[in-house]
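In this view, the complex is presented without one of its protein chains, the others remaining in place.
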Amino acid sequence: MDWTSWVISTVSRALAFGVPLLWGTLGEIYAERAGVVNLGVEGMMILGAFMAFAVTQSVGSPGLGLFCAAMVGGVAALVHAFLTVTLRANQYVAGLALSMFGLGLAGLLGRGWEGKPLSSTLPYLTVPGLSRIPVLGPMLFQDQTVLTYIGLVLAVLLWILLFRTRWGVAIRSVGENPATADALGINVTLVRYLCVVFGGLLAGVGGGYLSVAYRPAWTEGMTAGMGWIVIALTIFAAWDPLQAIWGAFFFGALYHLSYRLQAFLAPELLKLMPYFFAVVVLAASGFGRARWRRRAPAALGVPYVRGER
Amino acid sequence: MKRLGPFVLEPRLAPSRAAVLGVSLGAVILALLLASVVFYGYGRNPWQAYVQIGRGVFGSWPSFSEVLRRAIPLILCGVGLTLAFKAQFWNIGAEGQLLAGAVAATGVALFLPVPEVWRLPLMFLSGFLAGGIWAVLPALLRVKFAVNDVISTLMLNYIMIYIVEWLVHGPWKGPTMRGFAYTDAFPMSARLSYLPQTRVHWLTLALGIGAALVAAVLLARTRFGYEVRVVGQSTEAARYAGINFTAVFALVMLLSGGLAGLAGVGEVAGIHWRLRSPAHISMGYGYTAIIVAWLARGSPLAAIFTALLFGLIFAAGDYMKTALNLPFQITGVFNGLILFCLISFDILMFWRVRLSKREKAWIGQAGSSAR
Partner (left out) sequence: MVGRFLGQPSDSPRPALVLLKDITKRFPGVVANDHVTFELRPGEVHALLGENGAGKTTLMNILYGLYRPDSGEIWVKGERVDIRSPRDAIRLGIGMVHQHFKLVLPHTVAENVALGLAGMPFWAPARAVAQKLRELSQRYGLPVDPERRVWELSAGEQQRVEILKALIRGAEVLILDEPTSVLTPQEAQELFKVLARMKAEGHGIIFISHKLDEVLAVADRITVMRRGKVVGTVLAQDTNKAELARMMVGREVVFRFTKTVCQPGEEALSVRDLYVRDDRGLWALKGVSFGVCRGEILGIAGIAGNGQRELVEVLTGLRPAERGKILLLGRDVTNRSPRLLSDLGCAHVPEERIRMGIVPGLSVEENLILKRHHREPFCWGGFLQTWAIRAFAQKAVEEYGIMTPSLRTPAKLLSGGNIQRLILARELSGKPVVVIAAHPTYGLDVGATEQIRQLLLRQREEGAAVLLVSEDLEEIMELADRIAVMFRGEIMGIVAAGEATLEEIGLMMAGERRPVSVRGEGT
């Protein structure tokens, strides 16, 4: 294989493998912009992956499978929102509980489904016309599922929503200074619920993508820590949906290369690359003066209590 | 203050011990009730299932000893995590630190030419150091590079898991083990002895209980413990008081990870006598220890008892698998549920319910009129 085709296929696969990361990160960005950390992404993704697989296998429709994956992610996130927003529980611990619970439940329910190949998977598309462009065509417009493109468009739309609309101002204000937003008539609880649940929907789809498109099968623990990478990506992207695209692409490439380079290095060592780079990338972005501008929403992780003193 | 019918909900700023105990117990019981749904799902009467599990686990000394056996790594990791959590360091990495300890112990057991009497002590020492160093890394990353501790400790778990996988599939793969991804079996001098009729490697258990005692004294009575508490309560105040963050975080994580590392030594030297796939060595002790520590509310001594509770859940999981033919993953669901219930009950501790119509001033921010 000559190097151009090597680059082309790497970019193409990186894009495809970045999809679950992109969806998850976009969702987490919204939750965190509203001031709620959800460490349950791993749990929501695995539940989404299982749900998508089970529904698709039973009904034969990957679309419906993904829809159900979104729903289950949303419901899981609703639990998180209830615990952290209404009951004001510690957001870290609630998220960890959600991840543990999700991994356990998916493992429990998925025992009977283990190892069976999926009959009808999400189709890979070839965009007519555009795919003929040399180099770029096969890179971007062949062998992608529709979720790649929806994800990219979504990133742009979510950026616009966040920075150019009334809702965006409200969401960001709730994450920075909920007391002020509350005083001006923004329903802080509602905004936080919506953002967290929205994040759950996206994480569910991200998980579903794994089991109905990328590796059309169900294996226990198949998210393999992608949910945690999503948390790291959210910080790396500085809570900006557009930057999430680059982050997801970069880590998608790492995941892909961990299969691709097995001729050169032990597969186990390749597989730890994404996790290793997640730490490196965070260390790099936490360095220097840029820190203040890339800082987290001020009220992130802090439950909002209205009231007397 | 909120009114609820004839009752008044009053905030309380410092929950009493009784409230903490009651609320925690209530949470565990509610989790068990919620878990009944799972039994129904498998077509069993939950009450009967619980009774059967109870009989099975408490029925005989050998079967009960499994609770202790499972509790050993949980005590060590749990005590370590109470220390880290006291400093508000989110060590989610006990799993990886445990594995690091197991790796170091295996190295000493299989490859280090030392006199036989020194082998076990050296295994524990190297296990402690390996776990500790694996945990100091995120401490330094947080202090020097502002890397979020939850993420760095988690990522290091995955990294260590793959390192272990690599070792048992590659360089350390035992020549005598043929197809299996194991190292060779440990020599006898590297194996821990059991209490009679059990698989309780008592030396590690003793280390765990000792660690809990030392940690309790450390926190309450020493300068280091004081600094840990200050750092955990208020980073601003700690800066103001001139406390060296790097030192406090590094030391507290050295201890936290070191204890997890000891747990790893116990597992390989006491149970498996070899290094093998991470899923077999740990079964998520490092993650469960988070709940152990959270339930213990920062008290290392309480962690002994909460670890026993989760040892019981693990032992029950084993029993369900063999006797009731239910999947072991049930324990994961259980653990998640318990943690859910715990944190959602937390808020209750800060409210006191009483009959209204009594104006009893509590000491508040505004009330300078002290008793």
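Each chain carries a letter (A and B) given by its place in the written order, and its residues are counted from 1.
Definition applied: a contact is a pair of C-beta atoms (placed from the backbone, for glycine too) under 8 Å apart; a residue touches a chain by one contact, two chains touch by 3 or more.
On a predicted model such as this, the values are computed, not experimentally measured, just so you know.
Check the options A:Val7, A:Leu157 or A:Ala183 and report the residue that touches the missing chain.
A:Ala183
Can you work out which residue in A:Trp6, A:Tyr124 or A:Trp167 touches the chain that's missing from view?
Spelled out, the listed residue whose C-beta touches the missing chain is A:Trp167.
Of B:Arg229, B:His280 or B:Lys321, which one is in contact with the hidden chain?
B:Arg229
List every residue of subunit A that touches the chain not included in the displayed model.
These residues of subunit A touch the chain that is not shown: 164-167, 169-170, 172-173, 176-177, 179-186, 289, 292, 298, 308-309.
Residue by residue, what part of subunit B touches the chain that was omitted?
13-14, 221-224, 226-227, 229-230, 233-234, 236-244, 361-371
Just so we're on the same page, only the chains that are shown with their structure count from here on.
Whole-Å distance, subunit A centre to subunit B centre, using C-alpha means?
Centre-to-centre distance between subunit A and subunit B: 28 Å.
Provide the residue numbers of subunit A that touch subunit B in the complex, in ascending order.
Residues 39, 79, 83, 87-90, 92-94, 96-98, 100-105, 107-108, 111, 220, 224-225, 228, 231-232, 235, 266, 268-269, 271-272, 275-276, 278-279, 282-284, 286-287, 291, 309.
Which residues of subunit B touch subunit A in the complex?
38, 90, 92, 141, 145-148, 150-152, 154-156, 158-159, 161-163, 165-166, 169-170, 287, 290, 294, 327, 329-337, 339-340, 343-344, 346-347, 365-366
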